[in-house]
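Okay, handing you the structure first.
For this depiction, one protein chain was excluded, whereas all remaining protein chains were kept in their positions.
Then we have subunit A:
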Amino acid sequence: MHAVMNEEKDIWELRLYIAGKTAKSVTALANLKRYCEEHLKDRYVIEVIDLLTKPQLAAGDQILAVPTLVKKVPEPIRKIIGDLSNEEKVLVGLDIRSTKK
């Protein structure tokens, strides 16, 4: 496969860690969905993990803050913490801008 093709077909595997349905987590999820629809249509998977129900998962991804968005694939792993209100920062963090050019 060609590198270019590969890049085109990359699937963004995103995990959003939250702790209950707080205002911050709701905002974060809404923001994330909006950015993905806009920039990564059909190329993303969002998994929401509620630490209140699965606390044992916090250590695995080194989660301290909530909400935390973890981008596992494509590499490198990046974490974005906060309610994702700054679109610019989120897009940089998810390496979305770089793939578009």
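List of remarks:
Heads up, the rule we're going with is that contacts are C-beta pairs under 8 Å (C-beta built on N, C-alpha and C of every residue); 3 or more make two chains touch, one makes a residue touch a chain; residues count from 1.
Convention: contacts and distances are computed from a predicted model.
Remark: of the listed names "Isoprenyl transferase", "non-specific serine/threonine protein kinase", "Beta-ketoacyl-[acyl-carrier-protein] synthase family protein" or "ABC transporter ATP-binding protein", the one matching the undisplayed chain in UniProt is "non-specific serine/threonine protein kinase". The set of subunit A residues touching the chain not shown comprises 17, 19, 24, 27-28, 51-52, 55-56, 58-59, 62-68, 76-86, 89-90, 92-93.
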